[in-house]
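Apart from one protein chain that is not included, each protein chain of the complex appears where it belongs.
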Amino acid sequence: MVPLNAVPLSPFPLDQWYVAGLSWELKDKPLARTLLNREVVLFRTGSGEVAALEDRCCHKSLPLSCGTVERAGVRCGYHGLLYAPGGACIEVPGQDRIPSKARVKAYTLVEKDSILWIWMPREEGAVPTHEAPDYWVHGDSRYQFKGDVYHYDAPYQLIHDNLLDLSHLGYVHLRTIGGNAAVHMNAELKVEGSGDKVRVLRYMPNSAPPPTYLAAWPFKGNIDRWQEVEFNVSHLLIWTGGADVSTEDLSDPQRGGFHMRGFHAITPETETTAHYMWTMASNHHPDRPDVLEAVYEQTALTFHEDKEVIEAQYENMKRFPGAPQIDIHVDVGPNRARRIVERLVKQQVQEGA
Amino acid sequence: MVPLNAVPLSPFPLDQWYVAGLSWELKDKPLARTLLNREVVLFRTGSGEVAALEDRCCHKSLPLSCGTVERAGVRCGYHGLLYAPGGACIEVPGQDRIPSKARVKAYTLVEKDSILWIWMPREEGAVPTHEAPDYWVHGDSRYQFKGDVYHYDAPYQLIHDNLLDLSHLGYVHLRTIGGNAAVHMNAELKVEGSGDKVRVLRYMPNSAPPPTYLAAWPFKGNIDRWQEVEFNVSHLLIWTGGADVSTEDLSDPQRGGFHMRGFHAITPETETTAHYMWTMASNHHPDRPDVLEAVYEQTALTFHEDKEVIEAQYENMKRFPGAPQIDIHVDVGPNRARRIVERLVKQQVQEGA
Partner (left out) sequence: MVPLNAVPLSPFPLDQWYVAGLSWELKDKPLARTLLNREVVLFRTGSGEVAALEDRCCHKSLPLSCGTVERAGVRCGYHGLLYAPGGACIEVPGQDRIPSKARVKAYTLVEKDSILWIWMPREEGAVPTHEAPDYWVHGDSRYQFKGDVYHYDAPYQLIHDNLLDLSHLGYVHLRTIGGNAAVHMNAELKVEGSGDKVRVLRYMPNSAPPPTYLAAWPFKGNIDRWQEVEFNVSHLLIWTGGADVSTEDLSDPQRGGFHMRGFHAITPETETTAHYMWTMASNHHPDRPDVLEAVYEQTALTFHEDKEVIEAQYENMKRFPGAPQIDIHVDVGPNRARRIVERLVKQQVQEGA
């Protein structure tokens, strides 16, 4: 196998905030995670600071993630070298002098709205050029949320494709958020966007609510259903929901009904594998204290269905290298996102990143 | 790993009928199988037709074997594209026009005597030059049969070697069809053949019946035992059996006694792996209603013993690349079959297949 770090970074858009993890993942142990081909150890010091370092002791190369977290930093589990959040070794047990080369690379890690954002610069060690994104949903009392982190044996862009084309719900997710395939395939579809954003809007007025919706919310019959997907380079925001037919205005951002707000961070692990870190938030219903649990369970089920399909798809792409693919009507959104990623990567290659 | 489809077909004899599967394998779900480096999906439509297509949706490359079988063909499990047995996409849900390139390769698949024969042409898409083989045993009421499909981590020719040299029974199959090693090693042996066929005939008159024979048939004591192996390029027919000493004429094709008729299809999966699809038929004994069960169980055990040896052999050949092998007296039949395969492959390379 080609060692991961021998692979250049170029295939991924850089100078971007990527999600490195979810806040609750950092407990009393360091966490190893490969992000954009970089082996990183994430940890929260005893004093509460979060940090991301190269996952390698500079002495004998043991992963720092095999070590322990202390108040001042992370300590290697082989000979006890201690590293501060900035990457400098600050203690070599049994030795007074600390060699000047005793340090490892550090990454900028920011914790915000229960999300750990890592800055992936074009130039090693460069500071962020802008602030990490906000995600208001995690802090809004109208919503509750839960989430998880999945590992994908598939390139990150296949997950983009999947999330930007929700027509697959009628075939892949019949048991959960699907519903009638024909309704999905014939839904009103709008694709828009500017800069590095794409928005795919789909509306299915007067359609039957799918199993997940029925499990979560006491609908009276058919619903007016919406799906609004916002693609950003490192993550997608997907707002879906439904309301009893003709009770809400689907163009009103403050509309009522049953809401699901998905946060979908897709962080490349390598060119061919990815982390899918997601949360799902839903609103409250006065008579249903367990809406969130129902939504979470069904969402996890749904995302496992996607994972199965996407990994099978990628396995097969490897079996048929170079086989042509045809486009159909649902590919407008995914293709637009692909062009954004291509443009960013091309640009940084041209500019010598 | 080199992607399978990047490998040229030349190492396998082409313009041949290979066994793709056994009839009972095609139920209500499509079946994925790699045959001669080609990823194939096998299915039986709701109307009973059997078909073999390239296992890849032409839209997003999901294996069609992840989809569902319908009356008209196989439907992709991602966005619902429907393919007819001939390979043409006949429905793109939500879209009126079907792109002209929306099709996948199709293979000629014929169902005959409970066997699924696939034509593997030199030139892609070419039609068969002759009919698929008959196998009368599966349709003869004097016999009952059962079978299975095994996957081998070894090249197909090592399985040919094994089946064409039954002297290994005395060492590998002591617990089942073996018997005294010296008797096997000193059995009367005749090798004959013409064209692309080889026949290896072995007779062990007045020998002790091995465990499998005793489990299946009420022999009185020693038996006159026969083994007649017929090699064909894609499959072997092995007729073995025994009769109480001096009660039957071993040169009489209609002779009585206990019969086992094995059908052994060895279809290369890749250059280094193979499918072994077999059935074993046995005749009836008035007092033994369960002869077939006994024979099947013992055969399965025996074939697992072979699999273990052949896979260990291949593993070791990889450990000792280029190590010389010596020939002994039992190798005449196997070597003759190897020369047939070599000749066919060489010929098609020369003719530019």
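Note that the chains take the letters A and B in the order they are written out, and that residue 1 is the start of every chain.
Just so we're on the same page, a contact is a pair of C-beta atoms (placed from the backbone, for glycine too) under 8 Å apart; a residue touches a chain by one contact, two chains touch by 3 or more.
Please read all numbers here as calculations on a predicted model, not as lab measurements.
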Quiz item: For the full complex, which residue in A:94, A:286 or A:352 touches the chain that was left out?
Solution: A:94
Quiz prompt | Among B:185, B:245, B:294 or B:332, the residue in touch with the chain that has been omitted | solution = B:185
Quiz item: Among B:126, B:214, B:328 or B:349, which residue is in touch with the absent chain?
Solution: B:328
Exercise. Spell out, residue by residue, where the missing chain touches subunit A.
Key: 3-6, 39, 54-56, 58-63, 66, 76-81, 92-95, 99, 101-102
Quiz prompt | Hidden partner chain, residues of subunit B it touches | solution = 161, 165, 167-168, 170-172, 181-182, 184-186, 309, 312-313, 315-321, 323-330
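Criterion: only the chains that are shown with their structure count from here on.
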Quiz item: Since subunit A and subunit B share one sequence, what rotation angle in degrees maps the C-alpha trace of one onto the other, as a multiple of 5?
Solution: 120
